[in-house]
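Yeah, one chain of the complex is gone here, protein chain that is, but the others are all in their spots.
Coming up: subunit A.
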């Protein structure tokens, strides 16, 4: 019962928003757009809080890297049941260049500092769609990884993970400490209740700079441009099944 879990949470544009590419093709419009916690991160937080409720772990620490607003995302995690937060403050140009490599270096440094036995992250962020940070964090720490987890069972100093793979499911057993990334089916995240949101305001968020963790944020990736994807031609409505089949036959699709 001495284990401490680190949960990474990312603030992203809300999943329901239809994004717009900036006219100068440098990125997508984020100003004035609704942001929320990345859905996969919510699942990671829920899993960590559930492990604590089962008294299998001692403390849940929520971490987010980014500008001041990242603290709102950490507050959400605290309201869901995380014990305390760490805000790794990154802003301006550094934030524009912040990718999975930099975030994994930060998480690995924090994992060592906080004597962590488990890191739980979402499997991917719905903005960059990278699906890299968990794997890279595990690599930097030389810890095993249980990615795309749909079930997590702590077994003493090991953790059994059922993973979602292309043809079905796969079970692996990892020596702790380990890194786990959450798939959609791992759990259903709870809603933070008003009393818990109030309580979360009293919980502590430490603010640290990447430099204090010894992490260099240099990036070797350059985004040259961001474009709208090609739009599909407007289609046609057909009236009957027969018409549909004959159109598809004409088009050589059947």
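Going forward, a residue touches a chain if its C-beta (ideal position, glycine included) is under 8 Å from a C-beta of that chain, and two chains touch if they have at least 3 such contacts; residues count from 1.
Here is the rule we go by: contacts and distances are computed from a predicted model.
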Chain not present in the shown complex, as UniProt names it (candidates "Ribonuclease", "Electron transfer flavoprotein subunit alpha", "Trafficking protein particle complex subunit" or "Sorting nexin-3"): "Electron transfer flavoprotein subunit alpha"
Which residue of A:126, A:154 or A:205 touches the chain not shown here: A:126
Selected from A:101, A:119, A:152 or A:200 as touching the chain missing from the view: A:101
Per the touch definition above, residue among A:9, A:90, A:106 or A:174 touching the missing chain: A:174
Where the missing chain touches subunit A, by residue: 13, 15-16, 18-19, 21, 28, 40, 99-101, 104, 123-124, 126-140, 142-145, 147-148, 150, 160, 163-175, 183-185, 219-229, 232-242, 244-245, 247-248, 251, 253-254
